[in-house]
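Got a structure for you, questions after.
For this view, one protein chain was removed and the others were kept in their places.
Order as written gives the chain letters A, B and C; numbering starts at 1 within each chain.
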Amino acid sequence: MLLREVEYAKPGSVGQALELLASNDGARALAGGQTLINVMKARAASPDMLVDLDGLDELRGIELAGDGTLTVGAMTTYSELVGSAEAKARPILGEVCATIADVQVRNRGTIGGNVCSNDPTNHLPPLMVAVGARMTIAGAGGEREVPAEEFFLGVYMTAVAPGELLTRIAIPAGKKDGFAAVTLGAEGTCICNAAASVNGSVRVALGCVDAVPVLLTADTPQGVADAVRAANITPPSDVHASSEYRTHLAEVLATRAAQEAATR
Amino acid sequence: MNVSGERTFDAPRGTVWQVLNDPEAMARTMPGVESFDVHDDRHWTANVKIPLGLGGLKMKIDMEKVEEREPEFAKLAVKGNGVGAIMNMETSFTLSDTDHGSTAMAWSAEVKILGPVGSMGQRVLQPIVNQQVQHVLTALDQQVQEAQGSTSG
Amino acid sequence: MDVAVTVNGTTYERDVEPRKLLIHFLRDDLDLTGSHVGCDTGNCGACSVIFDGVLVKSCMLLAVQANGASIETVEGLAEDGELTPLQQAFNEHHALQCGYCTPGMLMSATALLRENQSPSDAEIKKALQGNICRCTGYWNIVEAVKSVAR
Partner (left out) sequence: MTETTLAPAPVEVQKGWGGQSVRRKEDKRLLQGEGVFVDDVKRHGMGYLHFVRSPYAHAHITRVDVSAAEAIDGVYGTLTGEEVAALTEPFFQISSAPGANIKDYSLAVGKVRYVGEPVVAVVAETRELARDASELVEVDYEPLPAVVDARTAQDSDAAVLHDDAEGNLMWSGLYSWGDLDAAFAEADRVVKIPELHFHRFNSTPLECDGALVEFNRGVGQWTIHTNNQFPGFAAIMMGPAMQVGLDKLRFVTQDIGGGFGNKITSHPQLVACCLLARKLNRPVQWTEWRTDFHLSMSHGNERWFHDTEVAVKDDGTLLGFRTKALDDAGAWLRYEPLGGVIWAQVTPGMYRWRHIELDFTQVATNKAPVSPNRGYSRMQHLWFTERVIDIVARELDLDPVEVRKRNYVRAEDMPYTTPNGCVYDSGDYAAMLDLALELVGYESIPGRRAEAKERGRMLGVGIGSTLDSGTNNFGQSRLINPELQFSGNNEVATVKLDIFGEIVVTLGTTPQGQGHETTAAQVVADILNCSVDDVHVRAGHDSYWNSHAGFSGTYASQFAVTGLSAVKGATEMLAAEIKRLAGAVFGGVPEEALELADGGVRIKESPDAFLPFMACGAIVNANNAGLPEDLEVTLNCRYVYRPPFEVPDVETKTGNLTLTYATQIHVAVVEIDPETGAYKIVDYAAVDDCGKRINPQIVEGQVMGATAQAIGAAIHETYEYDEDGNLLTPNFYDYHVPHALDMPPLATGAIESPSPFTPLGTKGMGEGGGAGIHAVCAAIQDATGQIVTDSHNPYQRVWRLLQEGQA
């Protein structure tokens, strides 16, 4: 509660939003606010200005292209993804989003906010990496596309530079995906998670074990456990899990996610 | 929490030592430095805004060189004060020559973060600290290269 | 900043600081103290309101974001003191004890029943996941919601 003083701006277009962000290095984009506002309550971060992206229709919406590619606007809420007929083209998206937090948060929280905050316990960073999503970033110099595995740079840090915005995420066609997590209570915060996608070989992205999702590949689901061991991860310890326990969970969950992916 | 590591610099020990003990050079290695004051050769103060995606964390950082054995060992006591966060760090490094002319630095730091940020962010502190450390080391490498260039050229 | 917000059919125009959370605006500026604050991390749901038809936690929105919005709070449920069937069911099934989480619980259940008039136990529990109750253990709350489902 009780935020620090902050300016508020509600741009009418992505262009205006980019200008606001570029002209003030203390400005931060406000998406659904389901993470940022809480961090501001703790005064652990206090932007000088919030640029509210709510209502920018250019950033909303879910489109399914002929080749099966899904394009999801950054400001699309989890609830919209869960309810979307188009999104069923890649079923894992709706399935995972339906387990993020709770109804209220899903009604406000956005896919863009989830990946841009890149809290290591978030669901979507590993999922985006596993399914090979491509992120479109807009800036003064126009747009650029970054593959998900290069998008996440650190805790709360992504390829979206100051003065830039994530505008949409493209997810290629595919169905053989899996997601597994051990959470704090039923469908709660992830203690450790893993997303997998099978497309010939197996792509697995581990969450909660490092500042960014850890991408692994294996020829078969059976090979995933070895791949995790080979990766020599050294996850952080916290009150919910020691590094040792997380290392173990990563192996188990990666295997489960891969098996789920292979069997659909 | 304790973080430590080894790093090799492609420069003679003297150069590395000089960079590590030049406040101005050190300032350029620290993340988000907004101002930097040298009080004397043992005491420096920096105002930094550590860049975190959700907004920078402002801190006033006081550094004291508490121990020094030129040209191989130094220990710094670092106290950071920010709203909602207090950082106490003791860090030291040991330099040694490698057989092929470069310099090896063994470093370690004991970092403590107190206050709401320490409690709220405990899940992510370790990765964040690692991030910042990497930032410092890379910047340090640059400083050493520059110093190397200026001395050799 | 000037905001105009419609709450339970009444439009209020106020000048608010951008940093003010919607829940503080409702409780402190508009004196609508039915919605409560039970945490500071967006977990408890005691502040849940229906915002332009969508269930949200009013502690994770700024008051300025509500400019032009239409908000429903617990005060708007009963009409001239006549409890809604859901409110009556909470009473019949002893679905409240201290009553602090109840306003948020009622808003979440109301939102659920608008979308889904015959939810299963599982659907009810999932719909209430964002509302913490420390008194009842939720069993009676689920029973109450189920009793008004068709």
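Simple rule for what comes next: contacts are C-beta pairs under 8 Å (C-beta built on N, C-alpha and C of every residue); 3 or more make two chains touch, one makes a residue touch a chain.
It should be emphasised that the depicted structure is a prediction, and the values quoted were computed from it without experimental measurement.
Note that the absent chain touches A, B, C when the full complex is taken as a whole. Contact with the chain that does not appear here is found for just one residue of C:1, C:39, C:54 or C:149, C:39. What chain C contributes to its contact with the hidden chain is residues 17, 19-20, 24, 27-28, 31-41, 43-44, 46, 73-75, 77-78, 81, 83, 87, 90-94, 96-103, 106, 121, 124-126, 128-143. Annotation for chain A: contacts to the undisplayed chain at residues 1-5, 42-43, 102, 182, 184-189, 191, 238-242, 245, 248-249, 252-253. Residue-level contact of chain B with the missing chain is found at 83, 86, 88, 112, 114-116, 118-120, 122-123.
In the analysis below, only the chains that are shown with their structure count from here on.
If each chain is drawn as a node and touching chains are joined, the picture is a simple open line. For chain A, the chain with the farthest CA centroid is B. The distance from the centre of chain B to the centre of chain C, each centre being the mean of the chain's C-alpha atoms, comes to 49 Å. For chain B in complex with chain A, the touching residues are 51-57, 83-85, 116-117, 120-128, 130-131.
Looking at the complex, you find that chain C touches chain A at residues 1, 17-21, 24, 37, 40-42, 45, 48, 54-57, 59-62, 64-65, 108, 111-112, 126-127, 129-131. For chain A in complex with chain C, the touching residues are 1, 3-8, 33-34, 37-38, 41-42, 50, 52, 54, 101-105, 107-108, 186-187.
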